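First comes the structure, then the notes that go with it.
Here the complex is missing a single protein chain, while all its other protein chains stay put.
The chains carry the letters A and B, assigned in the order they are written, with residues numbered from 1 in each.
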Amino acid sequence: MAMSKSRRFSLYYFSSPQSFYPLAGALQPWFAALAVLLCAVGLYIGFFVAPTDATQGEVYRIIFIHVAASWMSMFLYLVMGFWSGVGLVLNTRLSSMVATALAPTGALFTFLALWTGSFWGKPTWGTWWAWDARMTSELILLFLYIGFMALQSAIDDQRRADKAGAVLALVGTINIPIIYFSVKWWSTLHQGASVSLTSAPTMAKTMLLGMLIMALGFWMYSIAATLARVRCVILERERHTDWVEAEIGRQTT
Amino acid sequence: MIRALAWVLRRDLLLAFRRRGDVVNALVFFVIVVSLFPLGVGPEPNQLRGMAPGVLWVAALLACMLSLARLFAPDHQDGTLEQMLLAGEPLVVLVMGKVISHWLVSGLPLVLIAPLLGLQFDLPGNALAVLGVSLLLGTPVLSLIGAVGAALTLGVRGSGVLVALLVLPLFVPVLIFGAGAVGATVAGTGAEAHFLLLGGFLALSVVLAPWACAAALRIAME
Partner (left out) sequence: MLEAIELECIRGERRLFSGLSFGLGSGELLRVVGANGSGKTSLLRIMCGLVAPSAGELRWQGRSIRAEREEYSRNLVYIGHLNALKDDLTALENLQVAAALAGMPADAARMLAALDCFGVAHCAELPAKVLSQGQRRRAALSRLALSAAVPLWILDEPFSALDVAAVVELERLLAAHLASGGMVVLTTHQEVQVVAQAVLRVDLDLHAAALLAA
């Protein structure tokens, strides 16, 4: 009897790079569209709808990008740590690929947070860089991202790079709360009454809403960018398999 | 298990003793770096006294970074690391032996010399004592976290700088509270909280770092 086995749908089906590749390709445009939509709404609220701040005028509006970016930068590091940890413990290739794909986006948001924070700081405090707790923590987080990417690119053997990166990411994840706490303490001690980017404007409801929508938009963007990048990583790493060669053939004709 | 740790410790200390030059060089580096700061900043005593805790601590971090190159790389090159992985003793124990010997050879001398250098910066006596104690608590943490970094970058090209890139951000809490302890003593507020936190970091590192280091070594040897 030549009957095929009934296919049981299982999430594990997608844990192989070959199955995940088309899924990622299908989902990616949706997340990209959501990202554009949410960011547009968030920016509109931030720049047009939210009221002018009493003490800081219009300048504070950059906080909508700055805070959302810094939330994403921390969140993505934790996600990266999670997936690389899964790849280390369960010895799955796809999880490590996702972690590798997340890192540049995480670094991007960290850089964005630093950049926008700097733009906010200049008119507000007169310096391009103020060593306040958030900015300094973001700076160290940027170093952690760069360290992860540098380690992975320095190791030639792919599996070793994945696992070494995982150990580093996990060590970093444990350290992040400690670093954040230490830097916060250091900042309050040395600057007295700290002028912090979080404390400055008391949050009106619209401001908070705008920031949340912005954060969601950034989240959608991260997913879209990571899915696109993971597809590239999969193609590169699995280039010796038949299905990738067929896929590349299909894409280039 | 203790026997194996003792033998690893004994071997490394013997090797360090026979290559005294390497150890002394790292110490001289520490002294030179510390002396560079007044040359760069100017000899004004109040400014130097304010800078001193940070300068001494950062120089200690950098000296520790340099010494990490000697932790696993030579063993990796002559095959003794492989044998350690095959020893049949828990790798975590052997790693602790290596880290302890690394601290005794690279960290402890810093602890002893730093107060002398603190005199160059006109730190008061109680601050010098606090400097010594803070380094005593902090340098083992540097050895422990540094060991993880050294293990991750074994045999990788450019590993000297890469280790620094990976490990220095992780040292930041120790730096903040270590230098902060001395600063607090100079300012007159107490350093007890700092010591408690440094002790906490030490306890956490002792528990977690050897595991991470052993895992990293196995990954590096694959």
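Just so we're on the same page, a residue touches a chain if its C-beta (ideal position, glycine included) is under 8 Å from a C-beta of that chain, and two chains touch if they have at least 3 such contacts.
Keep in mind it's a predicted model, so treat the numbers as computed, not measured.
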Report task. Quick one: say which of B:33, B:87 or B:208 touches the chain that got left out. Result -> B:87
Query raised in the report: If the missing chain were put back, which residues of chain B would it touch?
Result: 3-4, 7-8, 11, 14-15, 18-19, 77-80, 82-90, 94, 221-222
Query raised in the report: Considering the entire assembly, which residues of chain A contact the chain that has been omitted?
Result: 156-157, 240
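Operating definition for what follows: only the chains that are shown with their structure count from here on.
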Query raised in the report: How many angstrom between the C-alpha centroids of chain B and chain A?
Result: 32
Report summary line: Per the touch rule above, chain B residues touching chain A in the complex are 145, 148, 152-153, 156-159, 162, 165-166, 168-170, 172-173, 176-177, 180, 201, 208, 212, 215-216, 219-220, 222
Query raised in the report: In their complex, what parts of chain A are in touch with chain B?
Result: 140, 143-144, 146-147, 150-151, 154-155, 157, 159-160, 163-164, 167-168, 170-172, 174-175, 178-179, 181-183, 185-186, 189
